[in-house]
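The complex appears here without one of its protein chains, the remainder shown in place.
Up next is chain A:
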Amino acid sequence: MRPTIIHQHKESGAHTRRGGWLTAEDKYLQACYPMAQLLDLALASDVPQHKLLRGTGIFVEDLAPQAHMNGGVRFNIRQLAVLADNIAHYLPQDEIASRWGARLWPGYAGPFSQALATATDLGDFLQMLCEFRHWLAPGLVPCMSQYHGYRILHWQNVFGLSPRAEKLLSEAYMTALVSVTREQCQENNSGWICCPGQCDAAQLRRMRVYCGEETTVGAGGCFMAIPEAFLSRPWAAGSPRIRDMAIAQAKTLMTGIPAESFAEQVASYLSGRFPELPSLSDTASYFGVSSATLKRYLAVDGMRYQQVGDQIRLRYSLELMHFEGGNNEDIADALRLGDGANFRRSFRRWTGILPSEAREALSGRLPPLSVENNEDYSSPSYSSPKSAQSIRSQRQ
């Protein structure tokens, strides 16, 4: 089944109401959702519990059965981020992220997991993953695009997670997607390329065991390239009827909880204007607030306006670089960054490495794949900018 666009980009100002977006401080994640699995793994280690839970505001009593009465204790993304950061700090050598990921999905998140478990194929699965992203992959936002037979899945940090927490969560979610596909498809994920951003030799070795030998470090971003052919292979436990029932149930659980964070809304707006980067005041007036208020709303999630714009530009430059074979001049042109040297400087500021180093990491590893349907696909609310082809035709 070919995925379809779930949410269209919103141009109306209805979503600009104060409180109409999800923040890292909103307590909406039930304890039995992915958090309990992560806590199980972390608390089984030798590190004292008080160190792992320091600053999280989580108490082990929150996970006791009686705590689940009357709706149970709920956590927010900030608590997950602090927990992930503590785990990465105290247990840097452990495989907690990968092990958590290996059993994360479909998982134990009630109707959300039931919907995942009955996905008919990977395309269907990814569509649900994007829709229920804040429940199934809290902390990071999956963002999809499509190039030359690959479905590209970026994991975006829109809640201002620390680098350690971001690394742990991205490792877990990449492992989770590989693991669930291997189980449901009953075959190896050959041809998938996972790029976990910057990581040390031990983490790379570990990820190669969990996510496949093609896992590569230093490609400039945190993304996965999945051959499109995998998306339509039928999954063993697929059942459209049960899936639809589970989705309907899941949506009732989401009632009253905003579907997007403010940074996602800003990113949607900026993506719509791409490759122009509207000024802060223009964006603020679109959202009907002052520049200071917009900055304050973003700061609640630990984000800055420039950071949101840079994430979009980095994502797009990575796609052009790795999947379109664009050189520095091409990309600078497409991003309206002036010349190649400017792009080189910007890329280094975003990633800490040079574009040539990023190219080298994936050199010759992403041959264009033939696909029957090359229709452009962009992910839900946090949509990818316009396709490379459209940008090029604009330039011409």
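The definition used in the following text is that contacts are C-beta pairs under 8 Å (C-beta built on N, C-alpha and C of every residue); 3 or more make two chains touch, one makes a residue touch a chain; residues count from 1.
What we mean here is this: contacts and distances are computed from a predicted model.
Asks: Looking at UniProt, which of "ABC transporter ATP-binding protein", "Na+/H+ antiporter subunit A", "diguanylate cyclase" or "Adenylylsulfate reductase" names the chain that isn't shown?
Replies: UniProt lists the chain left out of the view as "diguanylate cyclase".
Asks: Out of A:Lys27, A:Lys51 or A:Arg205, which touches the unshown chain?
Replies: Among A:Lys27, A:Lys51 or A:Arg205, only A:Arg205 touches the chain that is not shown.
Asks: Looking at A:Met35, A:Ala102 or A:Cys199, which residue reaches the missing chain?
Replies: Counting the whole complex, the residue in contact with the absent chain is A:Ala102.
Asks: Among A:Ala44, A:Ala64, A:Ala292 or A:Ala341, which residue is in touch with the absent chain?
Replies: In the complete complex, the chain left out is touched by residue A:Ala44.
Asks: Tell me where the left-out chain touches chain A, residue by residue.
Replies: 40-41, 44-46, 93-95, 98-99, 102-103, 179, 182-183, 188, 202, 205-206, 208-210, 213
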